[in-house]
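For this depiction, one protein chain was excluded, whereas all remaining protein chains were kept in their positions.
Our next item is subunit A:
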Amino acid sequence: MTRIDAKFAQLAAEGRKAFVAYVMAGDPDYDTSRDVVLGLPGAGVDIIELGLPFTDPMADGETIQLAGQRALASGQTLEKTLQIARELRAVDDTTPIVMMGYYNPIYSRGVERFLVEAREAGIDGLIVVDLPPEEDSELCLPAQAAGLNFIRLATPTTDDARLPKVLTNTSGFVYYVSITGITGAATAQAADVQPEVARIKAKTDLPVIVGFGIKTPEGAEQIAGIADGVVVGSAIVAEIGKGRPVADVLAFVKDLADGAHRA
């Protein structure tokens, strides 16, 4: 059982929805992003998605693209991203950390070496945007063998025929991408999302978390109400991008978390 599995068991027992927050590691610099990450559990975040910066984030909108550029410009690397996880683990051994990013930095590191280091650093799961089920042998299967969850994205284009393929080899939770598009673009509509979540839940016992297009506490509450939880990324990253102090960013996160937890 990973920390992710334990967290969902706990949330289910308490009858609460999950609030997942995404931040880009190293944005705008190492120290600031570490301070944000260390403050997330206290702001009500149940699961942390830690973005691994990449030069070519083809599924991300402008907000997260710019965050990645700021991080890389400040010298962020895969090693320093693992280091942020280690710093959180030194003070918090329960909040799950999911590393989210693109495959090339991991491939470049070497999959075997990366998995050993990620586990040691206290990473619990991986979301790798450009690894569909067709490429499971690359990282998904080795990651699960190494005891990490591999969380897959399901999207509005994942039809019933394809859904079983997406759910096979998925663990931890299913991340439903609420819109066709990039992060931070359109706004997720509960009426569109509800039947999709139901469609996925009919095929899996895993929690279904909805992300992309959730920007406000009200939106978080609405969407969390029809799923097992929500992810907010771009809206938080935009606050960091404005240069807001860490305390303000965490207050913003807390409003979102409270919204999701009202559901």
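The definition used in the following text is that contacts are C-beta pairs under 8 Å (C-beta built on N, C-alpha and C of every residue); 3 or more make two chains touch, one makes a residue touch a chain; residues count from 1.
Methods note: contacts and distances are computed from a predicted model.
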*One chain of this complex is not shown here; going by its UniProt record, which of these names is it: "ABC transporter ATP-binding protein", "Peptidoglycan D,D-transpeptidase MrdA", "tRNA N6-adenosine threonylcarbamoyltransferase" or "Tryptophan synthase beta chain"?*
"Tryptophan synthase beta chain"
_For the chain left out of this view, which of A:59, A:190 or A:246 touches it?_
A:59
_Contacting the left-out chain in the complete assembly, out of A:177, A:237 or A:260_ = A:177
*From A:106, A:188, A:206 or A:227, residue that would touch the chain that is not displayed*: A:106
*With respect to the chain omitted from the figure, which of A:146, A:185 or A:246 is a touching residue?*
A:185
*Using the touch rule from the top, list residues of subunit A that touch the missing partner.*
54-62, 65, 69, 72, 77-79, 102-109, 129-135, 152-159, 162, 166, 177, 180-182, 185
